[in-house]
Structure formats: C-alpha cells, structure tokens
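Provided herewith is a single structure, encoded as structure tokens, for subsequent inquiry.
== chain A ==
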Amino acid sequence: MKFQTIKTDVLILGSGGAGLFAALHASQANPDLDITIAVKGLLGKSGCTRMVQGGYNVALSPGDSVERHFMDTINGGKWLPDQDMAMRLCQTAVTRVQELENELGCFFDRNDDGSLHHKAFAGQTFDRTVHKGDLTGIEIISRLMEQVRALSVNMMEEHRALALLPSRDGEELAGVLLVDMRSGEFRVVRAKTVLMATGGGPTMYRYHTPSGDKSMDGLAMALRLGLGLRDMEMVQFHPTGLLAGRDTRMTGTVLEEGLRGAGGHLLDGSGERFMLNYDDLGERATRDIVSRAIYAEMRAGRTTPNGGVYIAMSHLGPELVAKKFPGMVKRCADCGFDLAAGRVEVVPTAHYFMGGVVVTADTRTAMPGLFVAGEDAGGAHGANRLGGNGVANSTVFGGIAGDEMALQASDQQHWADFDEAFVEAEIERSLSPFRQAAGDINGIRDRLLDVMWDDVGVLRDADGLSRAQLELTRLKSELHASGLADNNRVFNLSWHDWLNLNSLIEVSEVIAGAALSRENSRGAHYREDYPQVGSLEESYFTVAQSNQEQISVERQPVVFSIVKPGESLI
Partner candidate 1 sequence: MLEVRLYLAQRASAAIMAPLVLIHLGVMIYTIQGGVDAAEILERTRGSFFWGANYGLFVIAVSVHAAIGLRNILREWLSLRGIGLAIISWIFFAGLLMAGLRAVAAVVIA
Partner candidate 2 sequence: MPQQSSQTILDVVTWIQRHLDAGLSYRFACRVGMCGSCAMMVNGIPRWTCRTHVNKVMRDNSLTIEPLRNLPLIKDLACDMSEFFEKWTDSKGYFQGSTTRHDPVSTLSPNSPQRRVADAATECINCAICYASCDVVNWNRDYLGPAALNRAWSLQNDERDSASAERLSVVAGDAGCHQCHSQQGCATYCPNELNPTASIAGLKRMVAKAYVRGELGAGGKGRQGPESDA
Partner candidate 3 sequence: MKPHRQQPLYFAFLLHRLSGLGLALFLPFHFYVLALALEGNAELDQFLHWSASPLVKFAESGLVFLLAIHLFGGLRLLALENLPWSNSHKNYAAMALAGGFFVACGFLLRAF
C-alpha cells in the first residue's frame, strides 16, 4: 500500500484545548518551527473542550490560593493524583486564565464591579470556577481556534492518527501514521516531536457525554507502543445524562449539574423521590454518590420507560426554571421534552476519563519525542476529577507541551527513521475490514456499550469484571472477522466506526483489567466486593501495559512528594 511521507518539526494530534494550546505555544516559542496539527474532525470543532459548560478552576479570587486549589484536587482525587502534576496544574492555571483573557480575548463572566466572577463547583472549598455563562467551552475553544488558524501552521483536518511509529532502533518516536479520512489515503508524518492530545473519551459506555469523534484512539495507540497507562479504572460518570432511547445520539448528553443544585428532584419510575434513602444531602450529594444511587435504582428495576429515572423541576415553578436554565430548557425542548414543566428521563453517563498515559509534569513520556497532554494523560486527577479541572488540565499541559516541544525541536537536528515494514503492517491492520465479508458492526457496538455499562460501570465486582473480560475478548475477535458493507475508502464513516470500535475494545479491556486489579473503592471506582477506601498512606495507582497482546496491570505506590495523607498545605 502506497503512502505519502511528510516532514515536520512539531506534530500535534488533536485540536482540543491541549492540542491548540500546544500549537500556539510552540509557534510563539519559535516561529520558525514547522508545526502541523492533525485532527480527526475539523480543527477546533471536534473534541470535548468545546463542550465544557461549567467552567475553569483557577485560584484567582482574593482569599483563594494555589495551595487550596491543590488540596481540593488531592482530596477530590482521593490521594491518588500525581502531586507534581496537580501542583503544576493549579499553579499554571493562573497564568493560563490570564493568557486566555489578555492574549486570546476570552471574556469570562464578571461581577458588577468588573472583577472576574467565580462560581461554586462541587467538591471545592472555595468558589473558584471562572466561566462564560454555561457555554464556557465555546468561548475558550473559539478564541483558541481563531488564534491558531491565523498562524501559519499546517492543518491536516479530518486526518485520523492510526499508529505511533517508533524509530528503527526503537529508542525514540519517529512519527505518526495517519489516514486522510476524506480521500482514504495514508500519510506518514515524520516529526521531531509529537504531542498526543486526542482527548481520551469513555465512549464505550451505553450512556456517554463526549463528542462522537472521541474513541480512545490515543490510548489504544500508546498501548500498542508499549507505554504504561495509569488509573485506567477511573471513569467518571455524570449523574444526569439525558435518556431519550437507544437510537438517538442525544441520549447520554449532559443535563447540567446546577439542576440538582437548584433543587431539582430525582424520581424513580413510579414517581417517588429516592435520593434521601442514599444520602442526607439528597439530590445535592456529590456526582459519584448520586450516580451510584441512580444505578442502584435502575438495577432494582424501579425505572422509567426507557430504563432510567426522572428529573423533575416543575415544583420550583416552570417560569423560574425556564428563566434560570434557558439553555437546558431549550435543548430539552429541541429533543421533545419539557424540562420546565414536565419530567425528563435521565441516567448516569460516562463523562470523563481520569486514566491515561504515564507522563511527567512537563508532559514527557517514556518514549523520547512523544509528549502527551490533556485527557490522554493520566495522573493529574487521580481517582476523581473536580468539575472545572478538566479544561484547566488540557489548556495548562497543552501549553507546557508546546513550550517543551519547541525547545526540543529547535535543538534537535535529526528526524528519526521509521520502519517501513511496521507502517505496512499497521496499514494492513486498518484495512483488514475491507477484506472480510460484511459483518454486524451495529450489533458489536451495542454489545460493547451494554457490557461496559452493565459490568464495568458505576458499580463493579469481580464476577462482572471477569464476565466483561470474556465478552470483550469475544467482541474483539468478532470485530476482526467483520467486514464493511461499503468498500470505498473515501470519507467512509462505517470504516471509521470499525476503527473506533477497535480502539474502544482495546482500551475497554484495559479498563476492565485495571478495575479488577484495584481491590478497594476510591472516587469514581466502586467495587461492591471491596467497598472500603483502603489505607490512604498505602495508596497505589494501577499501571497497565501490553506485552504481546497480553495486558498486565501492576500497582505502584503513590509518591506523596508534596503532602502526605493527614497533612495539609493550608
């Protein structure tokens, strides 16, 4: 199979907050660098950074401090976060927000006196979330996108990364194999430095929030390269995703946290409130508690017609609801639901992936030349991500990656050689569905979504996880035996569905393996057979690796480099 070869200094995969910030910073650090952004969708229009609603955590308000933000992050992450990363996150968020405002032109909501408005977000001891209404992501990514599009960077839109290419000697990264989705042609981009910022995205669950282009491709590629992935059992569920039936893409999308905060009630299928049976705070309990409660109700069969629960706001007065949550009311209305006066079916929904590639606080990985930032990188959040720390994470570390890559690419004289045979093999692998008879891709997808939801979801136990592992193995071989109903490689979404499923299944296996390995319950990970938190002092994180198609998971002790359990910086 023929492929085109391109050379660049800095290659960036993905154009969310991490990818775009990296491009901006690399270009600012050294305008002479040749920078290329390759992205699966359109530049700045794909990924989840755009979808950020709540806002951006930053210790900027008087009385708040970086230390306090750090402590909230560590506590929220149940002492599993990599403390150097968490500290870097909280420190750099300050400059990053100032950069977003002063250099990129974001305008976050202000108080009447003109100072930044900081709102409260769950799990934090201070109001520190800056935002633009409830559409913060649009403001951030639009401003970023404008800046990057005005630079002279090479844009490879609708180019999907298929494989990270090691150098011939395996000592460093040589480049990336991509396919131009619009033409079906393969391209190898040789680069001195590569940033992987493809944004994770737990879309292998029946209900999920992230954008449709995210399918864990990055983590699957890292796994195949032999890199260690940490905290892979940590999948964050948002308690209230819209439930509108299996056949609509609206299902799973987020209904704002604020609905519960404002006094919304959760009702089971028969219309009874149930949250008070689980927690004294009722609907206002934290995300993980509410998610588990709803999941338990669903398992007990007390569900709505579509198999979830209801959220009801009408007792607050429909006018008030319509006034306070115009965006949500309109969105529900577009889907045919009356949020203000009626009930809307909801379900917990997979929202964010805390796990990711093992990196240092300056975004380097074990593979020289490869940098990872954003949701693809593990460590900053530990067992749980605070609302508002996600976009902070991607913009902070994306910028850092840009700085680091510019340094390295400016110094480095050589481009490493890649192995042609390796490329050929990867191309063959991606083309394999064209050689099989058409299979039931939709059926495989459905089964994947169900098994992950049922057995690797909000509540887990050893039986379920083992069952899931078996099913995932079956699904993998069934997928590999399934071909496509259309043989044209040009903009063939069905082919990309196949490739998405392939990545999702590979990473799902790791999630199940890591979840089985963690024999306690922390943050987003809840084992019914091991409900205890376990000793904080002996906290460990999981690191999964693939050797010859076998996944191994080992536990590594958390290094308390800044604070130990029982201590505090404030």
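Everything below uses one rule, namely that a residue touches a chain if its C-beta (ideal position, glycine included) is under 8 Å from a C-beta of that chain, and two chains touch if they have at least 3 such contacts; residues count from 1.
If you want to know what made the cut, all candidates are chains of the complex that A comes from, given by their letters.
Remember, predicted model here, so these are calculated numbers, not experimental data.
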Q.
Considering only the touch criterion given at the top, point me to the candidate in 1, 2 or 3 that touches chain A in this complex.
A. 2
Q. Which bits of chain A are touching candidate 2 when the two form their complex?
A. 41-43, 45-47, 50-51, 60, 95-99, 101-105, 107-116, 133, 135, 137-139, 142-143, 145-147, 149-150, 182, 211-213, 244-245, 247-251, 253-254, 331, 334-337, 438, 441-442, 484-486, 488, 490-494
